[in-house]
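Only a single protein chain was left out; the remaining protein chains are all shown in position.
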Amino acid sequence: MALPVHKWTMIIDLDRCTGCGACVVACHAENNVPVQTEREITRLRAMHWIRIERYWQGAYPDVQARFLPVQCQQCGDAPCESVCPVYATNHSPTENLNLQTYNRCVGTRYCQNNDPYKVRFFNFFDPDFEDSLTNQLNPDVTVRTAGIMEKCTFCVQRIRRAEEDALSRGVSLKDGDVIPACVQTCPPGALVFGNLNDPNSQVAAALREQEQRSFRLLESLGTDPAIYYLKGGSSHA
Amino acid sequence: MADIHLLGLFNNLEAAADAIDRLHKQGTGDEKILVLSGSPYKPEMLGRPHYHGKVGLASLGGALLGMLLAAFLTVGIFLLYPLIQGGQPLIPIPPSLIVFFEVIMLGMMWAAFTSMLVLSGMPVFKAQPYDPRITEGYIGVQVTLDEKLSGQVEQAFNDAGTMGVKRQALAPAIDLNFRRFWGGGLAVLTIGAVITLLFFYDVLKINFPTNMNEQFSYGYEQGPRLAAPAESVPVQGPDLIAGEPASLPVPSSPNSLQRGKTLFGINCVMCHGAGGTGNGAVGAFFNPKPFNLTSSAVQNLQDNELFLVITQGFGVMPPAAENLSPEERWDVINYVRTLKK
Amino acid sequence: MPEENISRPSPTERGLPYWEQPLPEDKELAKQETEARKDNLLLDVRAPADVNRYMMDPMRRQSRRFWVLCVILAGGVLMWWGTWLYQAINGIGVEGIGRPVMWAVYIVNFVYLIGIGHAGTFISAALRVLKFEWRRPISRAAETVTLFALSMAAVYPLIHLGRVWKFYWLLPYPNQRQLWPSYHSPLLWDPTAILTYFSCSILFAYISLIPDIAMMRDHTTGRWQAFYRIFALGWRGTEKEWAHHETTQNVFSYGIIPVMFSVHTIVSWDFSMALQAGWHSTIFGPYFVVGALFSGTGAVIIALIVLRQTMNLKFFLRPEHFNGMAMFMLVLSLTWDYFYFNDYMAPWFAGAPVDRTLNILLQSGAYAPFWYTMLICNALIPALTLWSKKIRTNLTALFIVAVLVQVGMYLERIIIVPFSLARNELPFSWGVYTLQAPETMITIGTFCFLILAYIIFTRIFPIIPLWEVYEGQALHGLRKVGHYLLHLKSAE
Partner (left out) sequence: MTPKITRRNFLRFATLGAGATILAGCANPRRWVTLEPYVRPPEEQLAGVATWYASTCRMCPAGCGIIVRIMNGRALKIEGNPEHPLNQGKLCARGQAGLQLLYNPDRLNAPVVQSGRGSHQFRAIAWEEGINTLFDKLQGAGDQVAVLGGSSMSGHLYDILGRLTSAIGASAPVIYDPLVSMNGYVALKDVDMALFGKAALPTYDLGNADIVISFGADLLGPGLSQVRYGIEYGKFRSGRLGQRGYLVQLEPHQSLTGAKADLWLPVQPGMEGLVAQAIIDLIASHSFASPDPLRVERAKLFAGPVDLNKTAAATGISPTELLHLEQIFAEAERPLAIPGGGLSGLPDANASLTAVQALNFIVGMPAGGPGGMSLSPEDQLSKLVVKPQPSSFSDLLVLLGKMKAGAVKVLLVLGSNPVYELPLQAGLAEALAKVPYVVSFAPIVDETAAQADLILPDRTYLESWGYDVLSPAFDLPVVSSQQPVVTPRFDARSAADVLLTVAKGIPAAAKVLSWTDEVAFLKEVIAQFPQGAVTGDNGVIWERYLQHGGWWPAAAAAPQGPATMQALPPPPLQVAAPQFLGDAGQYPFFLHLYVSSLLSDGRGANLPWLQASPDPLTTVSWQTLVEINPATAQKIGVEDGEVVKVSSPYGEIEGYIYTYPAMRPDTVAIATGQGHIDYGRYASQHGSNPLLLVGAQPAWASVRVNVTSTGRKVKLSIFEWKPGVEEGFPNQAFPGG
């Protein structure tokens, strides 16, 4: 059965992002991302599928923090894919998704080296979910064990559920049927998610209107990311 | 009379050449003569015909085999499993070329080695006419001919100034060990390959747990069951509102019954049994046993009560609220009604 | 050939064995020849019976020190296995890696060992093809270095796997997972090339070993003889055997040279295929090959010097060999300089932000000490020392230089792998690699294994290819004989 071709796309409006970190925790909750202890983080092993990069602009007193949420860019030509020797990560042309199959990963970590955004995270040890915390784990998402590379999947499990519901109801996906956890929770609405192939979708509209503000991260590398950023604006009075 | 081997040892080349000349004079054909040496000499130096080996040809064949293997590894795999990676074409030429090169070389050299052994009749484990001094620079000239003629051959050796002559009875023409070695080796390989394949395809199976088969998370339909909180109302809406009729019951239509039958098969049969008589396979594990749905005790219940039981579960019976939408629950109820005897 | 008009010397005036050729009567000539024999092995003809003894005596009895060393090395190997088990059980996290430095010492060792593994084949194959006569005694020592270096190099990719117990998923074989490995990935080009190179190197070494094993078989008794009998495969040295032997060796020589070049090129592609500053460079292929030969030659020199001193092989290994190898190393050092400059120049000139950051890091940043040490060891020291024949033939000096080259080349790999990875396009995710105990122990352990295997090999199999030496010596002698024969021919 021929699935409709979705080009899942996310827009991140840097002007709206307040850096509150709701997306980070929402992602942890949705995707069973293990938390790292203080010691592990000091060893550069922090693990957050979506992170808010904070840069400084200007010098005191005119200095201000700038936030740049970075997650897997779901590249069209992903550098991380072609280096995987076991097809653990491969491309879904029908959805422009960068799929990660945890079960296949043998942990060569080559994808992380070859990933210019450094948004892939490696399980250096087995995750420890203290006894009763396991109740919360999302059964839709595999809990990764030691030696496995993981990354943002655009909440592929939510996409699948939406697709299956649509199939069972015999209708096609509407804009807004699929919303990743981070987008769902973002208070200022800095994150927008949708199917770029659908001209009426929110993302398509936003990109049309905000064209001059939009850019893609490290686009010059030719990775064809599926995440568009909208530059932070400024107003004067 | 039987043929025998005569081995004459010489400590320098001229003498050996001389001996061979004399043998030729006696009319001994080159095919009967064999020269043994500790380091390679050109046969011409001893007036022997040049020997043309077939190793080169064999290694060419090996290269061709390698090419086929490479073709399968690259093109074959890419076609069998058309997974896109990194915006590359399905059959990326440059990587394939690398594999082709390496595997061709592999085939060529392995073939060269094997053919070297096979063509020169190695390995040999039977006793052969030989003398340790050959690895001390001596040259051995071995003649294989009828015992009667041994005398004149020894004469020739002595005239050429041999350091000694060895005679040895002719061993059986065919070396069984040789066959056993190659045949046995081949057999072992084949059997091994077959058995491993059986393992690879789980025909033979060692059932050890692999990573991530056991999950920390509590999956659907599993775990110790936790009942839905009493009196709480889900977002999907209350199943029953006190004093109100059940929310939109589905009338018992053939479609509804059909759906109900299917859902019953998926959700209920394992405990309540196909006939609903409470003799399901899993139900056997439980005490008290699952209800007999055909019994009047059940059939006399109101629709609403059945609905609540399905929704919230009853005793060990898990709530189906998560797996069945309200409409589906009504389908099941309609079907259960038909089980009445 | 027509039999009648051949005249042969009568038994009385029969020629002597080539190892008993007398010195020329003329004093002057005799003096010259003795001189020539001193430093040229192939002219210094001895009776093979004696030469065999030169080789076998040191193999027969071992000093106490040798056994102590073996025990220590074995301990090292056990340490390696223990640590590996510990790492496999706890997770690769016991290593010092973290974001974004995902590859570190293990890959460095891998590249370094593969590099070491190059000189062996190069010397035995390339020099053979090019008919360098002086290579004869040293070729096997070099090949052996290749064998064990490669076997260790092949282990490292496994050590560095996150889930080593699933390593077989990297192998192409039919399976119920319904999937084969992906040949898109450089990580699969590697094993393919290494499999070819490794297996063929083994066969190549074995082929040239067969006649010498036969020699051992002839000169040992009892259990050892049985052992050698198996591996000699019944070699007698018949014309047929020698002929096949010859062809096969040629096939291997010509075949394995391009493979050797391809192997290290492919190893370099692991890096140059990646979108990583300091990696993404077209020069990497040849640059790595040269670097490999460079460090490999150094390693072989070290091995030869040690063998010569410990196994008393002064008869076989003479100044001429060290001289040749040292010159070879000098040339390679200069070539390495050129390629490194090439690799450094392009990013410097382009001045992309990341590359510039990386260069700053190496020249004036935290990693400057490593960078300068590398340059001194790889470029400066060889260039300053190896031009002089005195140093080239002075084993102590040469040994030191060779060791320094090893240090330099190891640092080079460290700079390429973990240091480059520490910088990328997003400063937020820069990082650093800190060495931890486990990988140190594993590294030491593997090198212990390498050395242990090597010294044990030298005690079991002749580390000098005697038959090649005889061939060389005999041919030297034979020229006269052949001349004589021709003279007779031309006479009639």
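Chains: A, B and C, in written order; residue numbering restarts at 1 for each.
The rule is short, and it goes like this: contacts are C-beta pairs under 8 Å (C-beta built on N, C-alpha and C of every residue); 3 or more make two chains touch, one makes a residue touch a chain.
Note that the coordinates shown come from a computational prediction; the quantities given were computed from them, not determined experimentally.
Enquirer: Which chains here touch the chain that is missing from view?
Expert: Checking the complete complex, the chain left out touches A, B, C.
Enquirer: Which residue among B:Gln155, B:Thr190, B:Gln236 or B:Thr338 touches the omitted chain?
Expert: Of all options in B:Gln155, B:Thr190, B:Gln236 or B:Thr338, contact with the hidden chain holds for B:Gln236.
Enquirer: Touching the hidden chain in the full complex, which residues of chain B are there? Just list them.
Expert: Residues touching the hidden chain, for chain B, are 80-83, 202, 212-238, 241, 270, 281-282, 285, 319, 321-325.
Enquirer: Kindly note down the residues of chain C that lie in touch with the hidden chain.
Expert: For chain C, the residues touching the absent chain are 176-179, 353-354, 356-357, 360, 426-431.
Enquirer: Hey, which chain A residues sit against the chain that's not shown?
Expert: 13-16, 18-22, 24-26, 28-30, 35-39, 41-42, 46, 48, 51-57, 59-68, 87, 90, 99-104, 130-142, 153, 156-157, 160-161, 164, 181, 184-190, 215, 217, 229, 231-237
We take it that only the chains that are shown with their structure count from here on.
Enquirer: Can you tell me which chain lies farthest from chain A, using the average of the Cα atoms as each chain's centre?
Expert: So the chain farthest away from chain A turns out to be C.
Enquirer: So using the touch definition from the top, which pair is joined by more C-beta contacts, B-C or A-C?
Expert: By the number of C-beta pairs in contact, the winner is B-C.
Enquirer: Round to the nearest whole Å and give the separation of the Cα centres of chain A and chain B.
Expert: For chain A versus chain B, the centre distance works out to 39 Å.
Enquirer: Between chain B and chain C, what's the gap in Å when you average each chain's C-alpha atoms?
Expert: Their C-alpha centroids are separated by 34 Å.
Enquirer: At which residue positions does chain A touch at least two other chains?
Expert: 79, 81-84, 87, 90, 148
Enquirer: List, in ascending order, every residue of chain C touching at least 2 other chains.
Expert: Within chain C, the residues that touch at least two other chains are 163, 166, 179, 181-182, 184.
Enquirer: In their shared complex, at which residues does chain A touch chain B?
Expert: Residue positions touching the partner: 32, 76-84, 87, 89-93, 102-103, 127, 129, 134-135, 137-139, 141-145, 148, 224.
Enquirer: Within the complex, which stretch of chain B touches chain C?
Expert: 11-15, 18, 21, 24-25, 34-41, 43, 45, 47-48, 51, 53, 55-56, 59, 73-74, 77-78, 80-81, 83, 85-86, 88, 92, 95-96, 98-99, 101-103, 105-106, 108-110, 112-113, 115-117, 119-126, 128, 130, 132, 134-137, 159-161, 196-197, 200-202, 211
Enquirer: What residues of chain C sit close enough to touch chain A in their complex?
Expert: Within the complex, chain C contacts chain A at residues 90-93, 96-103, 157, 160-163, 166-167, 169-170, 177, 179, 181-182, 184-188, 270, 273-276, 421, 424-429, 431-432, 434.
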